[in-house]
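Removed from the display is one protein chain of the complex; every other protein chain stays in position.
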Amino acid sequence: MSLDKHEMAALVARDIAPGSYVNLGIGQPTLVADHLPAGAGIVLHTENGMLNMGPAAVGDQIDPDLTNAGKIPVTELPGSAYFHHADSFAMMRGGHLDVCVMGAFQVSANGDLANWHTGDPDAIPAVGGAMDLAVGAKSVYVMMTLFTKRGEPKLVPECTYPLTGLKCVDRVYTDQATFLITDAGVIVRDTFGITFEELSDRLDVPLLRP
Amino acid sequence: MSLDKHEMAALVARDIAPGSYVNLGIGQPTLVADHLPAGAGIVLHTENGMLNMGPAAVGDQIDPDLTNAGKIPVTELPGSAYFHHADSFAMMRGGHLDVCVMGAFQVSANGDLANWHTGDPDAIPAVGGAMDLAVGAKSVYVMMTLFTKRGEPKLVPECTYPLTGLKCVDRVYTDQATFLITDAGVIVRDTFGITFEELSDRLDVPLLRP
Amino acid sequence: MTVTICDTTAEAVAGIRDGSTVLIGGFGMAGMPVQLIDALIDQGASDLTVVSNNAGNGDTGLAALLAKGRVRKMICSFPRQTDSWVFDGLYRAGKIELEVVPQGNLAERMRAAGAGIGAFYGRTGVGTPLAEGKETREIDGRTHVLEFPIKGDVALIGAFRADRMGNLVYRKTARNFGPVMATAAAVTIAQVSEVVETGTLDPEVIVTPSIYVDRVVAV
Partner (left out) sequence: MTVTICDTTAEAVAGIRDGSTVLIGGFGMAGMPVQLIDALIDQGASDLTVVSNNAGNGDTGLAALLAKGRVRKMICSFPRQTDSWVFDGLYRAGKIELEVVPQGNLAERMRAAGAGIGAFYGRTGVGTPLAEGKETREIDGRTHVLEFPIKGDVALIGAFRADRMGNLVYRKTARNFGPVMATAAAVTIAQVSEVVETGTLDPEVIVTPSIYVDRVVAV
């Protein structure tokens, strides 16, 4: 059986080492927070200037001055810290975050990432902090469905969408399989309701067994 | 009569506009603080990370964690702020200080400053923040005796000592005269116990009347 | 120079000229200086270049300034949002220029402007359309892109408290771009919830020292 987005999030969460400093992108990656083990000391960073962000705020907790990168009201945990945008991005760009998890339109076999622009000439481009995370985080994990709604693979030989970063993705978590992007090639770590042969057949990317 | 160092300091202080943000160098420039008019809202910066520094600490006020750039214990005034070294020098280098006052070995007719190294091969070089102030402060005032103990002029056609900064000095306050360094040349603004003609005679620098 | 504590937002934004580059704080609505923007609309300056993370939310604040047609060009990292209909309409109608800058470059380029850095090499955007045409250099075996400062004529920022000298503190993630923009503009104007007596803010916790602040207004 292929995974739903919550199962994918749980899978990503299980791979984050205790004590890691982690940035979770807007959208599905945010779900990873729900699956991080309590007491593992994993610290969430939000690029709008905070470490040790807590869960989404509810009811009286909602404070317009305390939001995450998606502008959703959130909470603070004991030991959190606030800082301004240049300091926040220095933290990201300086290689201090252990892991970031982002969504993607496409990932290439050598780890190129495309997740900010469909290339549609009518689309209004908007990049946010994605390019900074792509070059800055020690490990870049992508979380996405393996195929578009029209069935086109999103793990591709070369990205056709405009790039976010070059050779930056380390792992790709999808509903069908988990891939490790290595110097030796793309390794299929796990499959979910699909065989290695079926995957190899549907993707134009050479795949390696674990 | 030529001025003593306290009179020079008073002269410099008189030229600092109300509300200015000012850095006073180690040594004689520190005396300027004693002559700043009360209530003029002049704010002193010390490059080791503080704005609105107060007078030297005495007795129980002495705190080893609160010193000026000369490592002398000082005090804080209401409205002071602490910041780290990169922020402090960003303030200096980014052009935010209105005035800095420094000592000098030599100043050239076009405003080159030499105040960090005598060029003596036995001397241990030490520059501190002088080069940052020279390029960063909106106005750079030098305070020095006009002649060395051996009678050599310190306002010179070209510096022979290693430079601190190029074309950075705006005014030179000395015991004998005050000089304005302008694009048109060196203007003698005030003289103290010496005539314009005597000055012109003793200096190798073409001088202009005010 | 000494800060001016203004009685009104109109006084705070007086003198902003047509054609100015205006840095506007806030990330979404957090830290957005809405009252200063409203005053800027009344003040009338036009042909502005606005630098802000987003390109307006809903119909207030920056979105209202855009709706009035006062902005020639937006420099931002993330214009497209669920509630950025004002900007979206202007952009699709060809009535506004857009320069998309990665968020970290936006922050660092303003920091550079404030810190006297002439240009810097960073890795963000290498190999992407946003670095096209920019100078590159290999440093330690990795490609870097040369980025230049973004200076403002004016910064409009929102802070929490000011003292009468102009020292500022912020609140939670509303801090965001305010402290950086304050360093990068010739004139920095802050709206705050409260102006307190000088000496009541702890010198250890000042985020924006008074040297960066020109005008303050309580709203």
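Labels for the chains are A, B and C, by order of writing; each one numbers its residues from 1.
Note that a contact is a pair of C-beta atoms (placed from the backbone, for glycine too) under 8 Å apart; a residue touches a chain by one contact, two chains touch by 3 or more.
What you see is a predicted model, and the numbers here were worked out from it, not measured in a lab.
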| item | value |
| --- | --- |
| Chains in view that touch the one left out, judged over the entire complex | A, B, C |
| Touching residue (missing chain; options C:Gly116, C:Gly158, C:Gly178 or C:Pro209) | C:Gly116 |
| Option touching the unshown chain, where B:Ala17, B:Ala40, B:Ile62 or B:Met131 are the choices | B:Met131 |
| Full-complex contact with the absent chain, from A:Leu51, A:Ala126 or A:Val142 | A:Leu51 |
| Candidates B:Thr67, B:Gln106, B:Ser139 or B:Thr174 - the one touching the absent chain | B:Thr67 |
| Residue numbers in subunit C that touch the chain omitted from display | 108, 112, 115-123, 137, 139-140, 142, 144, 148, 169-172, 202-205 |
| Subunit A residues that touch the omitted chain in the full complex | 17-21, 41, 43, 45, 50-52, 76, 78-83, 89-98, 135-136 |
| Touch residues of subunit B, complete complex, unshown partner | 46-50, 63-68, 71, 76, 82-86, 88-90, 92-93, 112, 117, 122-132, 134-136, 162-166 |
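As a working rule, only the chains that are shown with their structure count from here on.
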| item | value |
| --- | --- |
| Most centrally placed chain, judged by C-alpha centres | C |
| Per Cα centroids, the chain farthest from subunit B | A |
| For subunit A paired with subunit B, centre-to-centre distance based on mean C-alpha positions, whole Å | 54 |
| Contacts with 2+ other chains: residues of subunit C | 111 |
| Two or more partner chains touched - positions in subunit B | none |
